[in-house]
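Right, I'll just put the structure down here and ask away after.
The complex is shown incomplete by one protein chain, all other protein chains being positioned as in the whole.
For subunit A:
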Amino acid sequence: MSIIEQAKQAAQGVAQTVVQKAVELAPESWLPGGKPDPLIHQKHGLIGKPVSRIDGPLKVQGKAPFAAEFPMDGLTYAAVAFSTLPKGRIASLDTSEAEAAPGVVLVMTYRNAPRMKAMPVFMSEAKAAGGDNLPVMQDDRIHWNGQPVALVLAETQEQADHAKTLIRLTYEAEPATTSFAEAKAQGTHPGLFMGSPMKQEIGDAEAALAAAPVKVDVTYTTPRHSHNPIEPHAATIVWQGDDLVVHDASQAVTHTAWSLGNIFGIEEAQVHVTSPYVGGGFGSKTLWQHQVLGAAAAKLAGRPVRIALSREGVYRMIGGRTLTEQRLAIGATKEGHFEAIIHTGTAPMTHHNAMPEPFILATKSAYAARNFKLDVEVTYLDMLANTFMRAPGESVGTFALESAVDEMAVALGMDPVELRAVNEPEKDPTDNKPFSSRNIVEAYRTGAERFGWSKRNPVPGSVRDGEWQVGMGVATSTYPYHRMPGGAAKLTLTRDGRMQVEIAAHEMGMGTATAQTQVTAERFGLELDQVSFAYGDSFLPGQVLAGGSQQTASIGASVVAAQHALVAELLKLAGNDSPLAGLRADEVGGMEGGLAKLDEPGRHETYASILSRAQRDEVSVVASAPPPLETMHWSMHSWGAMFCEVRVNSVTGEVRVSRFLGSFDCGRILNAKTAASQFRGGIIMGLGMALMEETQFDERSGRVMNPSLAEYHVPVHLDVPEIEVMWTDIADPHAPMGARGIGEIGITGVGAAVANAIYNATGKRIRDLPITLDKLM
């Protein structure tokens, strides 16, 4: 072949790769027998590209408005006074001095607060968003230490903060239950999570455990954790006649609007909740008493209100993760096959919420075994309602499960990676469904290779570097795929060929808007800058909770449904003069700014051309996502292998995590950059959980004693090593885009990976978080 021939062929090759293929429409549902989302095959498009976050420039310029930054004429500022005992009633109340203080507009207490219904507690109804269902400043009752007892509105924040200290309150105390031991002594009750008992028995796990030749049967404990998003909870609130406008920091705008309507006795449509930017949510940015109090005070004062909680306010008013006490027992054969898995235990909650920390969830699908006994029991304490915090259940549950698997590996003398492979299930071991996609063995293999797992010395305490003992540990991370009902989206195509997606979803910093802009551009054959993604507004379609790591799937399925409606509309508009004439929706796809016949890309017309010829400025559709039937047919979970190297100081017990690697199997990764940040952020939060985070809840008084980032430790930069993340990128054929959620999995497994590495370094097995230095001395 001549050089010229070669050049010709090469040029043709380039030309061939440049010719795009149209992206066919995704199926509207992912039922058995259905075809997967065609985007899972796109290897050269925008999917997976490390696109920088589109909100980045606004944020670094300080131009992204957060909830406490909406300007309003006549704005007043709120400060909240908190109760100082856990149970009882307000015996006397004197607000006269506070009312007379400079700048004070209003002092609100149970005596003058408007009559309101209690918050509909989360999960009690489809759009309920409340953290508790107690009366909000409606009577003199005290239910927890830190409950809001008065709210001051003033012309400035400083005036409100000062006046709040002038409120004189005395209390009549009543006997309270604030000790976990005392609560347990009063009895435990089966935990109900979303209506179903957190209890399951398969076979006879106790008998199988007793008969097993090798067993581990131990108790793990985890402490309370408080939410610490960098943006404390805040809202700017105004009444416009009978309509309520709330600029909130929210991961549930639609739920919040519905719930506030319910509380104030107005229609959902009369409540407008916006939340364009959120400085982290992690499960905490739902509806708590501050939005209700702010709206009540705005009503009473007839002026707009800004309620921005202090950091202390977040600790006193916004629930966190409750403590857990977990029994984890595994019985195995001498070859390491699990015969029985027992995961039971107790976590305190309150009478005014519905959140038993579901620590058994990960155990249900992780390993093959014939006998299971799973049970979350609850006790009731007089305390602030506990709530969701990043991977509720799995974060603390995997600490117990994955520590116990490591203990079993030690008992068997087996490599812990090998032990997990031996117990890899063929189908979900507790609900018998097939896995939609499970490549955890692959994640372990690639992760182990990259991390250098083979260099680990299995003998505990055998590697030393001066004062430091060095060890490696590993643990499985996992979080389920969720897609909640209620997803819907509006698509608007304009004559200039631009697409607007509107959906009541949320951007809390995780990169949702960026990733979904990529996905939408890819589906429609558009450039990134031709797509805009509107979200964070309860007036937009859909009810898309940013929780359960489900937003990506929910938005994806909603956009797919809307695309079907839009393409049908476009084909009608295209008419008989179009190259597309006569084609059905399933014969066309998005390509190069328009639609094209799938197997004949030459038959193409741009969106601009279609609209122009039809003399339409725009065309828009709204459509709802189908019900999430995929989770009824498959066991759908993300997986990961967490590798950790620690150094433990033999003099002081100080722990330094020196290396960390997360190898994930989460389906298709939509944006390599924002995904890596999600994984790393989760892992850092996991390091905090492993080594330092603990809410000091004084069991004498029920009071949180460290409501401050000075005293409540989260990792600082020096505590965080380089964290490497990698992923299989194997698409899940039963999920939109082939992608499962990635927001929460990062925190799971980290606690155990650290604890297991510490065991390898020192021979000390710590079963109680956080692993502070005194436990290792």
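The working rule: contacts are C-beta pairs under 8 Å (C-beta built on N, C-alpha and C of every residue); 3 or more make two chains touch, one makes a residue touch a chain; residues count from 1.
In the analysis below, contacts and distances are computed from a predicted model.
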Protein name as given in UniProt for the chain not displayed, "(Fe-S)-binding protein", "Cation acetate symporter", "Methylaspartate mutase" or "Oxidoreductase": "Oxidoreductase"
Residue among A:His162, A:Arg456 or A:Arg668 touching the omitted chain: A:His162
Residue of A:Ile330, A:Met692 or A:Ile723 in touch with the missing chain, whole complex considered: A:Met692
Candidate in contact with the missing chain, chosen from A:Thr76, A:Thr95, A:Asn145 or A:Thr350: A:Asn145
Given A:Thr84, A:Gln138 or A:Ser624, the one touching the chain that is not displayed: A:Thr84
Where the unshown chain meets subunit A, residue by residue: 82, 84, 145, 158, 161-162, 165, 467, 651-654, 656, 691-692, 696, 698, 700-701, 703, 705-706, 708, 710-711, 713, 715-719, 772-774, 777
